[in-house]
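This structure is in structure tokens; I'll ask about it shortly.
In this view, the complex is presented without one of its protein chains, the others remaining in place.
This part shows chain A:
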Amino acid sequence: MRPGEIGQLIATDQQATPKTEADLALAEQVLAEVMDPEVPVVSVVDLGIVRKITWRDGHLSVLITPTYSGCPATEVIELSIREALVQAGFVQAEVVQRLDPAWTTDWITQAGREKLKAYGISPPVGSASKRSLTSVAPQVTCPICGSEHTQLVSEFGSTACKALYRCLDCLEPFDYFKCI
């Protein structure tokens, strides 16, 4: 059985009305509710993973880009997106992955940054295009007390996208979403 046919079955089961080109805005809303599996407060739209939503040859097509080359969440994200869309009635929805242009933290929305901070992860500082091998360490703010008096513990955290910091004022450790 092909993916589209499975979508048809699930959608019929859910009794959602099959969607058309006129429902592109709805697709956007649906995607805004698909959360990143590793940071479940930000959506795939907030993170800038969803690059394009179009209607092509009678079905919805979503272009996504992976955050890190080896990010194990990429497959889960692709699956969750397809699942959410099928449930909303976009029965033939296809998800296409593309590497180019390479994902950058510059694409994380303002809303996404606020959500990260509220969740206890310090959002990326500065612009990725200006970062290089020799650039100085960024000024990272503690998401808990707001102090700028912080220190890098390790450039690598619990997931590829995060670095470990500690606050020298409130003394709490915290994650920083690396700028790449």
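Keep in mind that, in the parts below, a contact is a pair of C-beta atoms (placed from the backbone, for glycine too) under 8 Å apart; a residue touches a chain by one contact, two chains touch by 3 or more; residues count from 1.
Going forward, contacts and distances are computed from a predicted model.
Name of the non-displayed chain as stated in its UniProt record, restricted to "ABC-type polar-amino-acid transporter", "Isoquinoline 1-oxidoreductase, beta subunit", "siroheme decarboxylase" or "Phenylacetate-CoA oxygenase subunit PaaC": "Phenylacetate-CoA oxygenase subunit PaaC". If you put the hidden chain back, the residue from A:Ala27, A:Val42 or A:Cys71 that touches it is A:Cys71. Interface with the hidden chain, as seen from chain A, comprises residues 66, 68-72, 99-104, 128, 131-133, 153-158, 160, 164, 178, 180.
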